[in-house]
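Moving on to chain A:
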Amino acid sequence: MNNQTPGVKIEKSTDILDRKWIDINIPCRAACPIMTDVPGYIKAISEGDYETAYMINRQDNVLPSILGRICSRPCEAACRHGWDGLGDPLAICFLKRSAADFGLREFAPVIKPNHKKVCIIGAGPAGLTSANDLALKGYDVTILEQFEEAGGMLRFGIPRFRLPRDIVENDIKSILDLGVKIKTNTRIESAAFIKELQKQNDAVILAGGCMLPKKLDIPGLDSKGVTWGLDFMMDANRDRLLSPMQKVVVVGGGFTSVDCTRMAHRLGAKDITLTFLFTRDDMTVGEHELDDMEAEGIEFVFLVSPAGIESENGRVTGVKFVRNFIQKDKSIKTIPGSEFVIEADTVVFAIGQEEEKFLPGEKLTAKDNFFITGDFRTGASTVIQAAADGRKIARQVHQKLSNIKEYQDVITITPVKETGRVRDYDFIPLQPMDKIPLTERSQKEKEVDTGFPREKSVSEAKRCYLCHFNFQIDIDRCIYCLACIDVMPVDCIKMAKDIHITDDGNMYPVPAENWEQVQAIVIDNNKCIRCGNCVRACPVDCISISQYTLDIIEKI
Partner candidate 1 sequence: MNSLNKRAVLEGLERAKIKNKSKWRDILPTWCPGCGHFTALNGLYEAALDLKIPEKNFVVVSGIGCSGRFPFFIKGFGFHALHGRALPIATGIKIANPELTVIVVGGDGDGVGIGGGHFPHAVRNNLDITYILLDNSIYGLTKGQVSPTSPVGMISGTTPYGNIARPINPTTLALAYGATFVARVFSRERQDVSDLIKQALQHKGFSLIHDLSPCVEFNRLITYKSWNQVVGKFPEDYKADNRTLALQYAESKEPVYLGLFLKENIPTFNDHVKQIFKKIDSTEKS
Partner candidate 2 sequence: MNYKELTVRFCGIAGDGIVSSSRIISGACADAGLHVMVNDIYSAEIRGLGKSTSTIRFSGSKVYSMGDGINALVGLAQQESIDEIEDIREGGSVIYDSSSPADIPETESLASHIPPEVNGYGIPLKTLANQASGSNRGRNIVSMGALCHLYGLPKTIFINQIEKIFKRKGDKVVESNLTAFELGYEYCQNQYPLNNLFVMDKKAKPLQIISGNEAVAHGAMDCGLKFFAGYPITPATKIMEITAKELPKLNGWTIQVEDEIAAIGAVLGASFTGTRAMTATAGPGLSLMSELINLSVMAEISAVIVNVQRGGPATGLPTKVEQGDLNISLYGGAGDSPRVVMAPTCSKDCYTSIQAAFDLAEKYQTPVIFLSDLFLGQRLETDDIKRNINYKKSTRIKPTRQQLKNYQRYALTEDGVSPLIVPGEDGAFYSITGLAHNTAGNPNFESEVHLTMTQKRFRKFKSMVKDLPPVEIIGDADADIGIACWGSTYGAIFEGMQIARHNGVKTKMIKSIMIYPQDEESFKTFFASCKKIIVFEMNFQGQYAALLKSTYNIKPVEVHIPSVDPVSPAKIAAKIMEVNHELTQ
């Protein structure tokens, strides 16, 4: 940080308490499967330093421009700004996109080759992340891809109006630039092929993804006009001709089903209905996407189960549904006699995907230097989870091939003087994302979200509580003068009689009931808005701000 005093002591800590501090006090980072340093890059954006912001992202989650658009945003759900009474969570994902929009630059670290070869099967998010991480360690990485282009679900599963293709190209290119080789149109057909790969390489990683739609068993599935979510998207994305549609019913409450409805809108359908077993609250999709759907005129029908396909002459005419009743244990039960029909000429079942069961022969394991990663290992998940798994497996590969004893979490604690945040930032409203007008939403290619302009992204970044700054009072120096409590913007500093440590390592002050009990003045980092008022007010300089960053080092 540029406001860091020269000559300050930077501490490296492996203390479990500090590690837990990060998990608890930086909820966004903890929620992120790949542990992106969210406050780090948001701080950089708030200072207008998009390049730093991009680099932080590039290092942590490999695909910043892509994830800046289509990430499932577990971070935003965890964001402290969205906690009770604190307003809306930060638009973290869109800020990531801003970092990529304005800070994109060549990522060309010096790589020392170690002359070990790794082959990765599948060029989806997991495979690409593994490839990136291993390439950076000096491995010679080759990716095999069954389709004509790399990207997997990124390219074929997600519609262009959400994720333009040049963005995908760019992020993939950034990985290939590290020396990763890719062989497209190469599909694993036999066990022998894998044996061969194992011979040629020091390790093989299977990142095959979940490319098969889950199917269900109701009558009439063979009618014309009934299709599966992933097939529908693949066809649409690969510009294969689809039959014209007017009334579309999509069954399912996940990302794919939402994409299908919106894609149907762009393909000219008029009446589009999304049906789901449960309620709106139970959908995994973010609120902003539901809003987009609503704006595009898509209707919702909740608490219904498909019961059959109505067809005429082999062509679908409607879907028969039955209404559901939620039981106390949150499971659902159909209500007898509540059947009804929704008219449709196209029915899309988007109820999940599963991995292809094509691994022949005996089960290969890490012992054989054979690793599995991504959705193929975990089942269908999100891009960020797949990338995280890719990274995890890459580490395992590296550990095995380079005899790493263990990975250790090291927390760098850097003292800083100012956070640069002020109380006024709390009153900046959530910056809404600009979207293209409804009239233009019939274009399949046109990205709906137009991205934050610079000033908007800076404003939004300013809202961030910068949870990675740890405010602590040195009890040995504190004179209990309450100056900090006097200037605190919210109820963030407590006169404490004790500090309670929960099982998960969270520390919080136990407020003293009266002055007699006061043992310490303690800053509640859960409530701290990092404005630094207390630091400035403290007459004896006993309040320290330190920036917590997490690194993982290899122990040989």
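Behind the choice of candidates: all candidates are chains of the complex that A comes from, given by their letters.
Note that in this section a contact is a pair of C-beta atoms (placed from the backbone, for glycine too) under 8 Å apart; a residue touches a chain by one contact, two chains touch by 3 or more; residues count from 1.
Being a predicted model, the structure only gives us computed values, none of them experimental.
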Quick one: in this complex, who touches chain A among 1 or 2?
1
Candidate 1 contact footprint on chain A (complex, rising order)
5, 8-11, 13, 15, 17-18, 21, 411, 413-415, 417, 470, 472-487, 498-499, 501, 507, 514-516, 518-520, 522, 537-542, 544, 546
